[in-house]
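The complex appears here without one of its protein chains, the remainder shown in place.
Letters are used for the chains, namely A, B and C, taken in the order the chains are written, and counting of residues starts over at 1 for each.
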Amino acid sequence: MQKLKNSEDNKSNDKSVLVIGGGVGGIRSALDLAESRRNVILIDKSYSIGGLMTQLDRTFPTNNCDLCTISPHLSENTRQIHLDLKPMTQLEQLTGETGNFKATLVTEPRYIDMDKCTACGECYKHFPEAVRFTPGLDPRAPTCMRYPQATPYAFSIDIEKITDITALKKVCKADAIISDDTQKKIVIDVASIVLSVGAEMFDPSVLDNFGSGQFENVVTGLEYERIMSASGPFQGDLVRVSDKKRPQKVAWIQCVGSRGINKADVPYCSGVCCMYALKEAMVTKERFAESIETTIFYMDMRTFGKDYELYLNRAKNDYGIRMIRSRPHSIIENSKTKDLSITYAVEEAALQKTEEFDMVVLSTGFRIPETTIDLANRLGIELNPHNFAKTDHFNPVVTSKPGIYVCGVVESPKDIPETMVQASAAASMAASDLPAIMDMPEDENTFVPERDVSGEEPKIGVFICDCGLDIGGVVDVDKLVEFAGTRTDVVVSQAVGYGCSSDSMALIEASIKTNNLNRVVIGGCSPRTHETKFQDLMRRAGLNKYLVEIVNLRDQNTWAHMGQPKEALDKAFKLLGIGISGVRKSRPLMDQTLPMNQNALVVGGGVTGMTAALQLAGQGVKVYLVERAPVLGGLAKSIRKTIEGDDVGPFMNQLIDDVTAHENIQVLTRSIIVDHSGIPGRFKTGIQSGPRMNYMQLDHGVTILATGALQNRPDAYGLGTHNSIVTQFDLDALIEDDPEKIKAMNQVVMIQCVGSREPENPNCSRICCQTAIKNALRIKAIDPDIQIFILYRDIRTYGFQEDYYREARNLDIKFIKFSIDNKPEVWVENDRVSVFVDDMILGRKIQFETDCLALSTGMVADDETTEDLSMMFHLPRTLDHYFLEDHVKLRPVDMSVRGFFIAGTTHSPKTIRESITQAYAAAGRAQTLLAKKEINLGASIAKVDGTKCAACLICVRACPFSIPYINEDGYSYIDPAKCQGCGVCAADCPAKAIQLLAFEDDQIMAKLDGLFGGMN
Amino acid sequence: MKTESKLEKVLTSGALAVTSEVGPPRGAIPEKVRQKATLIKDHVDAINVTDNQTAMVRMSSWAAGVIIKQMGLDPILQMVVRDRNRLAMQSDIIGAYSMGINTMMCLSGDHVKFGDHPMANGVFDLDSVQLVQTVKKMRDEGKFQGGAEIKTPPKMFIGAAANPFADPFELRVMRLAKKVKAGADFIQTQCIFNLDKFEKYMEMVCDRGLDQQVHLLAGITPMKSAGMARYMKNKVPGMDVPDEVIKRMAGVSKEEQPEEGIKIAIESIQRLKEVKGVHGFHIMAIEWEEKVPQIVEKAGLFPRPVL
Amino acid sequence: MENFEPEIVAFCCHYCAYTAADMAGSKRISYPSNVKIIRIPCTGKVDAIHIMKALEKGADGVYVAGCLEGDCHFKNGNTRARHRVEYVQKYLEELGWEPERVAMMNMSAGMGEFFARTALEFTQKIKQLGPNPIKHMNINKNQKAVS
Partner (left out) sequence: MITAEQKPLNEIIAYISPYDRILLVGCNECVTVCSAGGRKEVGLLASALNLHFLKQGRTIDIKEMTLERQCDPEYVEELVSEIDRADAILSMACGCGVQTIAERYKEKPVFPAVNTKFMGASESQGVWVERCKGCGDCMLGITGGICPVARCSKHLLNGPCGGTSNGMCEISPDVECAWCLIWERLKALGMENRYEEIMEAKDWRPAGGGGPRKIIREDLSL
């Protein structure tokens, strides 16, 4: 371990970060830290990590299951040398302070040795009640794994349900049962802590009006997800619980237990329920039947996230999902049919309606459980009035206690993309309590040098697992061993019991060395889960890791054909034939690596860009901060106050001073980007800078785009024609600068959604509802007698903003709803501004004469800037010209081009607080690259044989990532640093000049030969 | 006078000329030609004889023209560049002229794709403009297209077609000018239904002074039904049938539609008579030749001048 | 024909279909053992030649299984694969072979049941079609090669 530079501070590199909670947020935080080569301990009280997301059927806004997108994240866990995963573990006590915490961790007994358990399911088969499994509705379905890619991939025993432990031990062929397992307690040193324990979903059975827990066909949103999920109780078939029949009419009731004032209600908005109800309704139609009628009863449709308004429009227009703006007061069950009738008030006409449904879904929101309140006490952090973690107003991941950070729902209600952003931000903050990444020593390479096997004839070793009875109980492993031994070039063929156990691994390693093997075939389970493990074995044995082939004898043979041993044996022969024949053609391959340039370029000097720059600079990274304007500050500089009542000005001035003074930051104002080249990790970007527009070239490894958005000033409602018609931005300044002028007013009218949620700008600008309420409350504070009317379409005060909405209503600020087809009209006559609007409740037009008409115009993308940059950097944009991230859900600040990150309003409209979070997140994600001296790009890339290439351009056009080009020598060149390895080019090449390494044509042919030529 | 053509004589006299057409039969049935010609003989100055119209094989146009000539009438030999190369066309011109045919139309011809021999190779050795040039060269210079001298050259009164409605509109007058420059003496236009657009076209024609250089015969087609009108609008390339016309046709009962079509044709002639540069009418009553007399009479174009 | 057990090659993409097959196994859902999977990174990698060669070498049926349309890990590899399968089908038709011997399938990683069901349906279809008409020739050829 390198000697620390600043031994006087508390930063120590052998300290770890403790991440509490293994949901998607905790996993993201832990992975970010581990990828930045920080030591992390991830604890979760459950027996496998994954949290809430793994229980969902599909997730918005992509409506994919995305388990295959998240599963690599999960299995990555086990691969990280910097990550220690402790399931069934909780924090008991915390002492010390930031940089020097001592955490006491308690691990509950699992009664199963995770290293030995192969997840064969024998224990579950014989003792179904004894295996721990929690997800909703029917906890016994169907494999007792919470999800197919569960991590750790091992069972857990509920010992209290076991009467005969010896019998249990007997069924476990892996000998993994530890009957005398006990609670374990350890004390560890940690420098900082990320709290990511999420929240619970509200249990509506405490409400007496909806029949939850009483009527079988009333379910919660999460239960509905479980019903639809392929790994749920009905194997992914949508049926009613009562009669297992497909429902034809399903209703959702929103805000159940949220935004209320009744005894079981919480006042805040959970922010995700509108979207998940829309998703569930859409998926219902998509997956089960168009004809299923779906109805959503809602108060305000809160689709405020990026492109979520388009999602809502799609739900309404393309899927025909019915939306009724009403809050039903009760559900009554027909005791015979178990159908449900809902009575609700109709908004347009003062009458009640009753309608029958087959199923009703209660959209419930998040609740902080008692256990979290206890945990907060143990940690010593403060909670807000709603029991969520209290955080810094300008940094939502910072708690009241230094060194402890939060992310995800425990901070405030939020969806997956926002959780992912906060997780990366919290990781980034937690890392700042450790030594700077630039000062960290390199990880040791633990592997012996690779043996050169070129020129050698293949010498193949075949090792076959029995996996207990999982393979050996269905097929005769000895016969397989015998068969393999007869194949060409096989010099060793041997049974290895549990091949993945440490003793078997040692045996294989020794066999490779003593027999001088140069190819290895493992007959065992799926390469998806175990390839890396055996690849590491190869490296330890001095062989290239691409010389091993895993034959899937278990998941795709003995498991699937356990009832047909004869067929399974025959198939096992053939699968081995394929594997052995294939491995003979495998070649040693080099993973592509690149040295990293460890500078960062941050484009945009607003609050987001400056925050990201400072965070990276604090880690010793040299940062170029490029700003188009002559001064730093951006849009936030023109904002006076936040809704929480904080002054933005002083905060910004401090930020600008810090940035300007930092030795690692080079501020380049009045600068524009003019060219760009290079590869991820080694970018070159040309800028023109200063009044003379001098050209300079910057070398950098990563790029953060924080170019912001623009205030929208649409030509609507007379904006710009009269000085009493202003935007909310203008009003914000006016309130601060000229309260006397405000005092002189009698009546103020605000119109929402101006230039947003319209055909020409279909998305919601997200910030306007809270801005309007912020300004309205401030006016009321100046003079409570001023009458304020807010004309709106939906009030979208998500999360705790709802508190301010309620406060505004209590202060008698009037909210009047209008629809897009019947917008208010503005008249200017005799220098007086009047607003006309149809009041839906009164059913007539009303008129206001107003002293100030404030238009909530929101934001629009900076089309010109994002267009220029997207062309230069080859980055995609959304239809409304914001940058489009790589994965809207799981990689919200990463761009599709490696090494690019986005943050702030160039991603989508957001508040200062949210922009700052994203800035930290982008800085955190950037560190995962910057912490490495080189990037591993894998070996499976397409390679062109120039002598065969006809330069036909087919690969150039076919590549989904636009990587190939025709080089100076006149043939196609595929940059190994950029190739994603899909092989489309190799398949389309008419000259057969392209091969995808590790999947070459001759290897595929050899596999076919192994299957068909194999039996003679 | 450049030629012996009766059409030339009528046009030179300043009278409005009237032509119509006869499509030769798909068989060796000379009577059919005579029958059709008889229907219109008193009401027109000359009769176009189409050349493998719509790319369907028919009796050759010069042979059918000879039959008409033998009736004492005046055929106009249509010739498309699609089916013959320059040798064949020039020999046919000499042949036709030798049989007394002295007026001809030079055309591109519909693409073979539309006809009954879509597998045929379209020749297109010359295009229609070049054919006009060739006929003029034969007549005025006494030379074949290849340059050799002709002993007793054929003296053809040369016609060409114009479609004021095909795309691009702005090119239409220029293309007419090109044909005039190449040597066209008269022009027959595509059927005119959109009178407003045609008048605009004629204005442009006159602006360029082309009305002084060429005789333009406006094409008139009576429609039998609203269905035909719709068909022509949608299916026939280069045809402009305004919606009002279709509406007007569809506005009357099915039985009355033929009468309405004729009415429209007559009204069109009456309106177009007044248009500067229009020197006559070419009435294309496809398989409806018997109505030509009625149209000519009611449009006030009867009797035909005797020269 | 009753005892005919076809040999079926399934080219499965790593991200979805291969995972779905593992899922089927982990849920112990049975499907015909006739199906042998060859793993590829993306169905976009499957060349028409791979399918043809599989038939030539004696496969009674070949199918390509990728992610759901629109869900390809590599954007559009699965749609390209579908076009290629259709191309091979046309080719087979020209040769007087049953185009149904090759097929394209799409599934997500979680669709273990679906994997099993399609494997069963495809196997049944191939059983109906009967053995690859050149299978016996291949055996001769192989024997020749050996001798």
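The rule is simple: a contact is a pair of C-beta atoms (placed from the backbone, for glycine too) under 8 Å apart; a residue touches a chain by one contact, two chains touch by 3 or more.
Predicted model, so just to flag it, every value in this text is computed and none were measured.
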* Asked: Taking the complete complex into account, which shown chains does the hidden chain touch?
  -> A, B, C
* Structure fact -> Contacting the left-out chain: of C:A48, C:V85, C:M104 or C:A119, that is C:A48
* To do: Give the residue, chosen from B:I47, B:L126 or B:I295, that touches the chain omitted from the document.
  => B:L126
* **Candidate in contact with the missing chain, chosen from C:E56, C:E86, C:E100 or C:E121** => C:E56
* To do: Pick out which of B:S20, B:Q145 or B:N194 touches the chain that's been left out of the picture.
  => B:Q145
* With the missing chain put back, which residues of chain C would touch it? List them for me. => 47-49, 52-53, 55-56, 91-92, 94-97, 133-134, 137-138, 140-141
* For chain B, the residues touching the chain missing from this view -> 81-82, 86, 108-111, 113-114, 122, 124-130, 133-134, 145, 161-163, 166-168, 171, 174-175, 177-178, 181-182, 190, 237-239
* Just the residue numbers, please: which parts of chain A touch the chain that's not shown? => 948, 950-954, 957-958, 989-993
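As a convention for this text, only the chains that are shown with their structure count from here on.
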* Structure fact -> Chain-centre distance (mean CA atoms) for chain B and chain C, in whole Å, is 64
* Structure fact -> Whole-angstrom distance, CA centroid of chain A to CA centroid of chain C, is 34
* **Distance between the centres, which are taken as Cα means, of chain B and chain A, whole angstrom** => 74
* **Touch list for chain A against partner chain C, complex** => 64-65, 67-68, 71, 119, 121, 142-143, 145, 148, 230-231, 235-236, 526-528, 552, 554-557, 559-564, 567-568, 570-571, 574-575, 578, 940, 958, 960-961, 980-984, 986-988, 996, 999, 1001, 1004-1005, 1007-1009, 1011-1013, 1016
* Spell out the part of chain C that touches chain A in their complex, as residue ranges. => 7, 9, 14-16, 18-19, 21-31, 33, 36-42, 44-50, 53-54, 57-59, 67, 71, 73-77, 80, 84, 108-113, 116, 138, 142-143, 146
